[in-house]
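Only a part of the assembly is drawn; its chains keep their places, and the rest are absent.
We just call them A, B and C in the order they show up, numbering each chain from 1.
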């Protein structure tokens, strides 16, 4: 199993390598009747496109999406939605050197260990380009969530040790700064830091935060399919993520019950909580508060300074990586985190429809006259 | 979908409520020919048993496991292994009060939101007793891993802000201290801290670390079924866990590529790494180094001090939780983390057998004369 | 994978061997709020109980079911429903001989080929008793279908070459005759035939038919999860079934389009069809007509006359099977076919709830105030 499928009802299967003919995704189980155009998808894909600022790789990739099936008369039909982005800007010679050696921090060695050989061009299946299919599918999930009144927003919370100031939170800044930080002042400082990283032939890590608003209570399941468990898998499956947290996350380890428990209360006739240390999930099910998660992203492993490693003949060597690389993965991964969160949430909402017999009866009493 | 199944080939399905007739697990897909007795399982279960020290609830639960199927002449047969632990020590009156109110930090409210009502006795399906099935299955996975030379060890890394000192690491201390800390000195300080928590009618959180040694390289899959993604789901699905990290985890956010990358090198003719910031996983596949993960566990939500909340009639009330509760979840969750890690690893090892055509050919050339 | 799980949302996992401690099933994903008692299950199980007439084995098995979890205050809670039937009447010595030889028509040899050894007592996991879990789960599915106005009825259509006469169709006869034929006259002739079979130390085959009424149109999916594909898997997975057909089944091979096509028409303002050659399924989805399927069941392989075979030492031998065996499997398999049909249909109805975005929106607009 190459493990390229994700989801229970809204199920996505991605395919493609960095330097093959293209990359794509098939969404199976998307409900019929969602208005969908290539433009809706493109907006999401453009957010992960490189070459848009100094802090991303100078490669230019058109990354234009084409919908091949599952949409008719501008609407999803309920059948699989196949989407493709053709590779156009790949310069294979840039990558020829890595065919014979194992770059530190990359999957070159583990790929060879598993499969006996690998498509070494541009990282192959482990390239950041693998996320194209995730983002295209996430665009569809986000559209569907919107129709249910649910908004998912991800942004850069920190780059290296430069954190956003919640008091400066400015949503428009997410799409308008090269860092995707919702704080223009922090973004500027981060850009300066990254300029230094580039100068030092080094790279930096950071934190992405994602918030989902207006998710109804009761979404997710109580044991292995906990909403937070599935979100963790979704987020940790993004290359370069090394930690995931929900709500207060790592801070719960040093908290006490008296301060970590969120008191329930009533606000305008609705159940709410006085605090949200839990990040909107209790016992694996949404509690109606904002769902909050964070991904910790490692520095780009491709750096230009000389590194020690081994080659395929098991000889210790030194390498200097060439090519065009991002000094940081974080800003381009923001939309990937948003996409994976949207996919996970929408799937959980679909699965939840079968939780109660009274709802099922009501559904089929009206069916199919509606 | 109640989501009570986990795994692809080695697939476990757990069932049972805190105060029902019992709890159990069915393991489907366990290979034939593993020597297995109830005693092997009991050793694992005993590590999560309460009532063994001052820092766990004073409830006494026998928690004796019975194997109902799938084992014949002392060996697994390849058919489902059904195991049951009967509930014996439940005192239902202790819990009657919670039927009508929503305890902060618990799943009472989210259960009602999802299913319309709930088995309120002792937390029902969201009780810590739900982990009995996981631990019983984990014991089988751990036995199988041992036969492959793989060891999985979990322990308490921190309670509140009291961390173990790696220089004092003493494996025997894990099973011999009430905190499951591999550092007797830190354990003592933690016990003192917990005594104060009990005095203050409060509870504490902590960190569990788990290390898997001798996992061959190439285990796990490159995209959604990354080994770290599945481990994250496995660990985050344990009640009370709010963050998961692999290797350096959250620290990668403030690291640079030059320091975070692990240099490959050769040691005694074998591929190794000079450091292990990656925690043994690169691109979702094991790299042959130790696999290291950490779970951040929240303080027990059941505390004895008065708390604000609402009841089922949507009225704001104050409650004071009675009954017998652990001041900390961490020590009893250590074996659960170990179990979920073992289950995830063994399943990934089974799936990995089909990764290469040459191995498949070799397998069937020898088959079934072996 | 031992392959003991069936279903997508309403998911059952069965376990147990003929002569182990018992057999059972875990239903995961059963909606909350279905009134359910052990008595509801027992009624179904009693229909497969042996020892009730001359044409079934004279073994007496109490086969009493116990619900271990997932039901509270007489209602399903949404969490896994674990059910067990303990083995009480097993006489192990009856079966000791088969430990060392491979009975023709049985799974003894294939079990050894796969797993290296087997629980040889009474057929182990391949015993007819394996169906206990299916029937217990089927009872729950049938109850749920009833609440949606859907009825599933299976019966014996033929024993050997003795077929029921549709003009004599008498539903009450299904539960009242030992053959489960809905035609008392045919039943008598079949009983006479079976008496001869017993005399000849031989066994007979037959046909089971199953009809599901009032299934709404559109249930099932268009490609691999066709309703008929899943029903075929469900029915063919019952031991001894060697062919499955839907509607006119094998007769379509000699039909022409002009006679095999069912004309759509309107009846009382509803879409109906003038004929039902299709057996209620078009393109893998229900069309609103009765769903009709048939299972062809082989003669019991355990016969008392001498047979040629081999033993574990690969020597050709003759065996004479002892013990207590049914001269025909069909009557006791009727309720199993009904159960598997009910499980498959209910699961497909649950999955179908997510097919259209407008329904999903409507569902969540009302949620969770209902």
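Throughout what follows, contacts are C-beta pairs under 8 Å (C-beta built on N, C-alpha and C of every residue); 3 or more make two chains touch, one makes a residue touch a chain.
Just so it is clear, the model here is predicted, and its values are computed rather than measured.
Of the identical chains making up the complex, 3 are displayed, while the complete assembly in this file numbers 4 copies.
Assume only the chains that are shown with their structure count from here on.
Of all residue numbers that take part in the contact between subunit A and subunit B, over half occur on both sides, making this a same-residue interface. Rotating subunit A by 180 degrees superposes its CA atoms on those of subunit C, with the angle stated to the nearest 5. Put simply, the C-alpha centre of subunit B and that of subunit C have 37 angstrom between them. Chain centres here are Cα means. That of subunit A falls 26 Å from that of subunit B. Of all residues in subunit C, those that touch two or more other chains are 9, 29, 32-33, 78-79, 368. By the touch criterion given at the top, residues 1-6, 8, 14, 102, 104-107, 109-111, 113-116, 125-126, 130, 158, 160-161, 197, 200, 202-207, 216-219, 221-226, 228-237, 239, 242-250, 252-258, 260-266, 269, 271, 274, 278-279, 282-288, 296-303, 305, 307-310, 314-316, 351-352, 354-356, 358 of subunit A touch subunit B in their complex. The touching residues of subunit A, when paired with subunit C in their complex, are 8-9, 29, 31-34, 76, 78-79, 144, 147-149, 216-218, 222, 349-351, 353-364, 367-368, 370. Residues 1-5, 9, 11, 13-17, 20-24, 26, 28-30, 32-33, 66, 68-70, 72-73, 75, 77-82, 84, 113-119, 124-125, 368 of subunit C are the ones touching subunit B in the complex.
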